[in-house]
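Only one protein chain is missing; all other protein chains are in place.
Up next, subunit A:
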Amino acid sequence: MGVGFAVGVLGVLILSHAAYFTIQYRSLLKITEEQFSGPPINVVMELIAGLVLCMWAALTVPGKFLSILPQSDENQVVALPANLDFMIFNHRGKTLPSSMDAKFK
């Protein structure tokens, strides 16, 4: 988890550096009075690298993903809850001898 976190921080840093570099590049272009056609190629590479690192971190940091398919083994609904709001107490267990002798002190 520490590794994923560090990678995420690194990705964010790379993205912010790319943004800062682009702003500097634009101000440089304003000085030389040229048109701003697009960011320079190394900024694009930085952006792609930052994207990959951030995505990897976003997928590894949260931990184990739970399955959502209803057919998967762990999501099978085995039983419905026993409807305790409608529970009645005069069932057949009333006539059975009480096997519980525990007392409360």
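Brief remarks follow.
In the analysis below, a contact is a pair of C-beta atoms (placed from the backbone, for glycine too) under 8 Å apart; a residue touches a chain by one contact, two chains touch by 3 or more; residues count from 1.
Just so we're on the same page, contacts and distances are computed from a predicted model.
From the set "ER membrane protein complex subunit 2", "Granulocyte colony-stimulating factor receptor", "IBH1-like N-terminal domain-containing protein" or "SEC24 homolog B, COPII coat complex component", the protein name that UniProt assigns to the chain left out of the figure is "ER membrane protein complex subunit 2". Taking the whole complex into account, subunit A touches the unshown chain at residues 69-90, 93-94, 98, 100, 102-105.
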